Each structure stands twice: as structure tokens, then as C-alpha cells.
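With one protein chain held back, the other chains of the complex are shown just where they sit.
Which chain is which? They are A, B and C, in the order written, and residues in each are numbered from 1.
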Amino acid sequence: MISPGKTRFTSAMQVRPDDIDMFRHVHSSKYLDYVLAARFDQMERCYGMPMQAFLDRGLGWVVKVSHFEYKRPIGLAEKFNVTTWIEDIRGSDVEVRFEIIKAEGNRPACLGWCVCTLVSLETGRPEVIPADVIEKYAI
Amino acid sequence: MISPGKTRFTSAMQVRPDDIDMFRHVHSSKYLDYVLAARFDQMERCYGMPMQAFLDRGLGWVVKVSHFEYKRPIGLAEKFNVTTWIEDIRGSDVEVRFEIIKAEGNRPACLGWCVCTLVSLETGRPEVIPADVIEKYAI
Amino acid sequence: MISPGKTRFTSAMQVRPDDIDMFRHVHSSKYLDYVLAARFDQMERCYGMPMQAFLDRGLGWVVKVSHFEYKRPIGLAEKFNVTTWIEDIRGSDVEVRFEIIKAEGNRPACLGWCVCTLVSLETGRPEVIPADVIEKYAI
Partner (left out) sequence: MISPGKTRFTSAMQVRPDDIDMFRHVHSSKYLDYVLAARFDQMERCYGMPMQAFLDRGLGWVVKVSHFEYKRPIGLAEKFNVTTWIEDIRGSDVEVRFEIIKAEGNRPACLGWCVCTLVSLETGRPEVIPADVIEKYAI
């Protein structure tokens, strides 16, 4: 039985103009997009298995639960870091925790977690996470 | 002391092509946009105080916590209904619960809740929800 | 030889909060999304062949050229109408013209045109528009 290594990986990002809302801050729904962008980056760069490799095997990841706690707004063109780690692996599900930290001042903008489910692209149904993927996630 | 009436209001919506992701379903971050769109509609149509009226008083609403449980995908051009109600009012915060129900078959696509905080546009700080707003939310 | 009928069809829409930018107007890139949403609606409702029917035949539509002239901003929660028509059909291409008109006051917010290309989903290459599709577009 292999457990997730809970190693933290970080992706550096910058706000795009289309992320900004009527209050001149990053719009609340964009934070999930930032977390997903960090995961895609880290799947390739840190875990050694990019999203495309899942697609090539007929597999995809979908979000099952998302929980976001917004702490501080992020403004126009700001830089920030998205740290994620795998807290738990259960059947078809991976629990991903994250911290979005403002680059200037190093204070949290948003904290939370998502449960992501591995699905078959053909049936749309959950697939038990294969052993070789679990092994990659054990770092 | 006035409590929220917890009346449920529903906004009918339809998926736009730009909501669709690589799996040909509504992208996970769009569900928060649907909930916010329903709230904006219902603030005007059901509670009698549109977002613009808050802006005119120097006030805005920001999302403090969001919690989404994704039940079923929504596809291309699908119609769906977003029901929301105010579960609780606490100081500067309103707890909004929601259900996103597929129009065809009437089954839930997503359930969850958000805590929204009233803020001063000038300072960005929380503002205690004024009595006349609480009264409007008591229906 | 069948020519496009150039009949104008109109879809009524409303601004979503996530469409709004830092200037509290609809963000410039969202206008293309509105035009595409109108086309998807009208493909199904007016021409009798929804996007899904193209996908089922292994076909998709992609934008080849887009040209937008922005006339007046659209604000928070505003209602507007998107009128489109097919100006020309050439090989794999359809030239779609559009007008986005503000519901209140009936004045143009944006005018322009797109060239859309029919492609094979398998190869990504242009496909000559089939005769039965041209016939549908002759209304």
C-alpha cells in the first residue's frame, strides 16, 4: 500500500487582465482556474505524467468537490505562487490541498482543497487510480 | 431581530459555448459564475435591491468561502435552473445555499454554499449589513 | 447553386457578472462569446441543425477570422440582442455578420463579422460544406 508523499510543489503565475472583475480584483471563480493550472504544470513538471498522458490512456480528471477560503484580494498584474500537494488518495479520488500566496509580502490570498476524480473518457464513470499513477504520486 | 426568510428563488439559464471545457462539459469554475449570475438576477428581481444599488451606496459583495459539490456534468447548450436562498445572516456575512438542477430530467448538477461578505468599496473592509438590507432579505 | 438567404435571426441575452471587467463594462473578449452563443442558439432554433448534429457527423466549426467594432459599452446585468446572418458561403467557409444591440434604447454596442470554417474533428482540416447544410443555410 503506497501513500501520497504530500510533497509540496509550487507554480509561479501572474494575473491576466481577463481575470479582473468589477472591483479591480481577481474574480472569485478564477482561483479554481489557477489551482487547475498549477496542477497541470505540476503533473508534467513534478510528477512526470502530464494531463496529455492521461488523455492518451482514455482517462481524464474532473473536480468532485471544491472548497475555497478567500483571504486577501489579488490585484491587477500581481504575481503569486500556487502551492499544491496530494493529501490523500482514495479509490478513484485524489484530495488536493492548495495555498495561493501573494508574491509581494508572501501573504495568503486563498487556501482550500479539491477532491478530483479520475474518470474514463469513454463512459464518464470513475476509474480506480492505476498503480503506476499512485506510485508517481507517492513522492 | 430579523432572520432570513430562506425563501428559495430560481433563475433559468443556458450553457454558453465558452463555458465548455476539453471534456465537452461545463468547466468546473463556471458553476460559481452561474451562482453569482443567479444572485445578481434574484437581488434585482426577488429581493428588490440590485447589485447596482449596493454600488451606488459605496458597497460591494465579495465571496469569502465557496463550497461546491459536483454531481453530474452539464453539456453543450443545456438548460438548467439555479435555485438560491439565504440560510443565515451574521454581521457582514450572508450564507447563501444553492442547487443547480438540470432542466431536462430535473436532476442535480451541483449543490453547495457560499459565504458572501458585504464590503466598503472605499476601504475594502467588511461592513455590517444595514438594517434595511436585512429587512429585504427577511422574505 | 444555392445562396445563403441572409435571413437575420436574433437571440436575447443578458450580461453575466463574470463578463464584467475592471471598467465595470463587458470585457472586450466576451463579445465573440456572445456571437458564438447566438450562433449555437440559432443553429438549433432557426436553421434546424444544432452544433451537436455537426459533432455527431465528426464535424466542427472554428473561427478563421474575426472582426469586431466596439461602439458602446454594455454594463452590469444589461440585456441585449445578438442578430446574426450568413452573408456568404465559400467552400469550407461561412461568413457570418452580426450586430449586438442594447435592449434599452436599441443602440448598437458592437458590429462585425466572422469567417467560420467547417473542419473534420479527426484531421482538423477544412471540409467542404455538405449540400444538405448549404440547403439549411439557404433560408
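The working rule: a contact is a pair of C-beta atoms (placed from the backbone, for glycine too) under 8 Å apart; a residue touches a chain by one contact, two chains touch by 3 or more.
Model, not experiment: these values are computed from the prediction.
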TODO: Write down which of A:A77, A:A103 or A:I139 is the residue touching the left-out chain.
DONE: A:A77
TODO: Determine which one of C:A12, C:A103 or C:L121 touches the chain that has been left out.
DONE: C:L121
TODO: Using the touch rule from the top, list residues of chain B that touch the missing partner.
DONE: 17-18, 20-22, 24, 27, 29, 76
Task: chain A residues touching the omitted chain (full complex) - done: 14, 16-18, 30, 33, 36-37, 40-41, 44, 50-52, 55, 76-77
Open item on the list: Which parts of chain C face the unshown chain closely enough to count as touching?
Closed with: 22-23, 25, 28-30, 32-33, 36, 60, 62-70, 73, 121, 124
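By definition in this document, only the chains that are shown with their structure count from here on.
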Open item on the list: Regarding the chain A and chain B pair, does the interface count as same (over half of residue numbers shared) or different (under half shared)?
Closed with: same
Task: chain A and chain C: spacing of chain centres that average the CA atoms, whole Å - done: 33
Open item on the list: Using mean CA coordinates as chain centres, what's the gap between chain B and chain C in Å?
Closed with: 29
- [ ] Return the residues of chain A touching two or more other chains; collapse runs of consecutive numbers into ranges.
- [x] 22, 29
